[in-house]
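Questions regarding the structure given below will be posed in turn.
A single protein chain has been omitted from the complex, and every remaining protein chain is retained in its original position.
Chain nomenclature is as follows: A and B, assigned in order of appearance, with residue numbering initiated at 1 for each chain independently.
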Amino acid sequence: MQDDIVLTMRGICKNFPNVKALKSVDFTLRKGTIHALMGENGAGKSTLIKVLTGVYTMDEGEIRIDGIEGPVSIRSPQDAQNCGISTVYQEITLCPNLTVAENMFIGRTKKKSVNWKAMEKRAGELLENLGIPARPRQQLGSCSLAVQQMVAIARAVDTECKVLILDEPTSSLDDKEVEMLFRLMRELKSRGVGIIFVTHFLEQVYAVSDSITVLRNGELVGEYDVKELPQVKLVEKMIGKDLEDLSVIKKGAAASQENYYEAKGLSSSAARPFDFRIAKGEVNGFTGLLGSGRSESVRAIFGADQVTGGKVTVDGKPAKITKPLHAMKHGIGYLPENRRGDGIIADLSVRDNIILALQVIQGMGRPISRAKAEAFADEYIKALDIKTASTDTPIKFLSGGNQQKVILARWLLTHPKYLILDEPTRGIDVGTKTEIQKLVLKLAEEGMSITFISSEIEEMLRTCSRLIVMRDRNIVGELTGESLTQEKVMRTIAGGGD
Amino acid sequence: MKTKKTSRFFANNSALLIPLIAILLLVIFNLFRDPGFFSVSIAANNNGDPVLQGNLISILNGASELAILSMGMTLVTAASGGQDISVGALAAIAGSVFVKVLKGGGAITGSTVLLAVLACCAVAMLFGAFNGSLVAFFRIQPMIATLILFTCGRSIAYWINGGATPTVTSGIIDGIGSFIPGIPIPTPILIVIFMGILFALLFRFTTLGLYIQAVGINQGAARLNGINAVGMKLLAFVLLGVCCAVAGVIGVSRLSLINHETLLINIEMDAILAVAIGGNSLGGGKFKLIGSILGAYAIQALTTTLYAMKVSSTDVKAYKAVVIIILVVLGSPVVKEAMDRLWKKLRTSHPKDAGKEAA
Partner (left out) sequence: MKLFSKRADGTRREPMTDTQLLLTITICIFVVMYGLAILILGGGFRKPQMLFDILNDNAFLIIISCGLTLVMITGSIDISVGGVTALVAMVGVMILNGNILWIEKLLGSLHLQPETIPTMRIVFALLMALLVGLAFGAVQGFLIAHLQIQPFIVTLAGMFFARGMITILSVQPQKAPQALMDILQKRIDIPWLGSLNKRGELIPARMEIGVVAALVIVILIFLLLRKHRLGRSMYAVGGNQQSALMLGVNVRRTRFMAHLLCGLLSGIAGFVFMMHTGAGNATNATAAEMNAIASSIIGGTLLTGGVGSVIGTFFGVLTLNTIKSIVITSGLSEPWWQSITTGAMLCLFILLQSLVLMRKKQSKGKKKRQKRGKGTA
């Protein structure tokens, strides 16, 4: 092992039922460097991190760590800690009701009594030392998320880690907070800690990282020096080109000129004001990296977040959409990005999950009869080829792809005029992906307006006739017709030329 | 093929297994102890009318209030993921209003009784709405929110009747509390059936069941599908209020008097227990009303059995506690998992049997 290498992973394989999440991936981390791990959703980043932190056990491969003889076996988060691997997750895993100092030291000593003075003094020194703007006696919950994140890092650092994993640490931080975090990261780097930085934000990668490893579809694309890999190239490496032959899918005829939905200056508690329109039979899409505000925008359209302003017309008439029910009554359907959290009702049967939206539109006093529900469920199970033991099976027992189809069926059953699909193909096998894409085009041909969001640009290019590009929560461009090429889209997403 | 069907039935209704097994065990135990335990006979009551008698009837009759309350409690539990501990107190308030209205207007006729029932339902719904709004709007945990009414409800009941425990004597009230002349079945049983049908119709002709479950399982997703989550929680508490009122009326009618201190005392605990024994998660979500009702009858069957074994009414609690603990330990996920592991081990150690079963 080379002297400056702190961590090597060789030939890591991890299989899940139906999916090969990691296919012989290599990864090397050097002392005192910040190494970005990049890839779109489903690329295998989080699986690799989870293997390294002992949440998953790998099927094949070996991990070596500086200072430890031979390959190490990491079977639990505790093992990872003992090997000197510390992780700070996107969701903060500290206790918000305790003070900053306590959060840094609780659960670490065997001593029975708590010496507040010594603990606070030590915490104060550590915070001062790392330049973290928190006071030891402050309640953690009263700190900003960035500071909470940093406290978690300080705790990790104090356990004398060699490898620090930062999993999407910046996704809920603003620019200043990000800058504070970067300062801390550079400080740690200068102390010789190896940092693995997982993020979706390209600019941030270029701001702090030394090298980049790109994964795609569970495979290693390559390891690059930051200086050798311009932004556009990176996006290309991350998104790649789909190898499967999808020439069967052809974009439908041009949509009519009549707008079905139009919004001016629409804003919500999560989305900045924006203008948007969609014609009847049009398929358009919001594109941009995760966190660029694309999901927040469509949530505002559906009334899912608190709407704070804007003028909306539906089918030529002014409309007020502040609650999901309003949107549904106007013929709008929304398939949410977070399938498990916002989409499925886990314990309810496939049948109930399918009829839910139609039922709500019909109203409380007009329940869909059991026989009718059964017929609807059967119809869509057949139409979308949903694999389920029966209509009675709780949806939680279905695979991700089939769950997604059930949610899709739920909205199709309402015969919407305008359907919003946020990441409908995430975490779904290629076959189903193609099916969903074909379905989208078929529906559009029948006159339905569809907004399609996906992290895979290939997919969006195949389906959408107009792309709205977002970056940093603002719309930065709109591409149609001739300009709808992969290169042009990537350039707009990456911004600032190449 | 047949086994597959039955196994699916049990998979879908496995929640009902606990109350059914509990009832079954009690029945078998009692039949061994006294083969004639469940015999039902017809005898004349004080008024000379022929009425049904026997342990079975007294179990069904005695569990009436509990069964009714457990229906409402199931809805509240499912929608809010918490329990209402003020049902006994609310029933006492409803009972007091009932008596107050009856006493207010001269002779007790059918129409005054109807008026009184409506009045006490209205008051109980109002208090239910109070509890519900604390839970739904202020997002206070149900147990804490209902602790308020639990603390002062019985005193409010006392206050309504001006510090007395008035009695009401009327044939109609007797009819509600015991028997309607000419019908040999105790009226409370009929009221439970009536309430059961009412809820069945409510679930049949509205989407209440689906909405409440959706809210209880995943409030966020329910909201995104246009369901008014806050309204559903509120509604569950209001419906529980109605159940409290009905239970209160039965309780008052049985004794022909309102005693704010003893009316349906400690019933909140039994009602929650009925929900849990009925296989419903106290954390909310999916529910089976029939399970809770069976749970209520299981509790009453246990009580009656213990009485029949000459256990005094105050001692019953201790035995009940032991039975509860055994039931919940058997139902605990940790124990289930351990049993599953043991089962698998046994099966793998006899691979032949496993093969047979698979074939």
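Observations
Please note the rule applied: contacts are C-beta pairs under 8 Å (C-beta built on N, C-alpha and C of every residue); 3 or more make two chains touch, one makes a residue touch a chain.
Please read these numbers as outputs of a predicted model, since none were measured by experiment.
When the full complex is taken into account, the listed residue touching the unshown chain is A:T99, out of A:T8, A:T99, A:Q437 or A:T492. The residue from B:I108, B:A122, B:I148 or B:V230 that touches the chain not shown here is B:I148.
Interface note for the absent chain: among B:R33, B:K317 or B:R341, the touching residue is B:K317. When the whole complex is considered, the residue among A:G107, A:P318 or A:G365 that touches the unshown chain is A:G107.
Touch with the chain omitted from the figure is made, among A:G84, A:P136, A:P367 or A:G477, by A:P136. On the side of subunit B, touch with the chain left out of the figure occurs at residues 83, 134, 138-141, 143-145, 147-156, 158-159, 163, 269, 272-273, 276, 282-283, 312, 314-322, 324-325, 328-329, 332-335. As for the chain not pictured, it touches subunit A at residues 77, 92-99, 102-103, 106-109, 111-114, 116, 124, 128, 133-139, 141-145, 147, 174-177, 180, 269, 472-473.
Convention: only the chains that are shown with their structure count from here on.
Rounded to whole angstrom units, the spacing between the C-alpha centres of subunit A and subunit B is 45. Across the complex, subunit A is touched by residues 8, 12, 204-208, 210-211, 213-214, 217-218, 220-228, 285-286 of subunit B.
The part of subunit A that touches subunit B in the complex is made up of residues 302, 304, 323-325, 328, 334, 336, 341-348, 352, 356-357, 359-361, 364-365, 367, 390, 392, 410.
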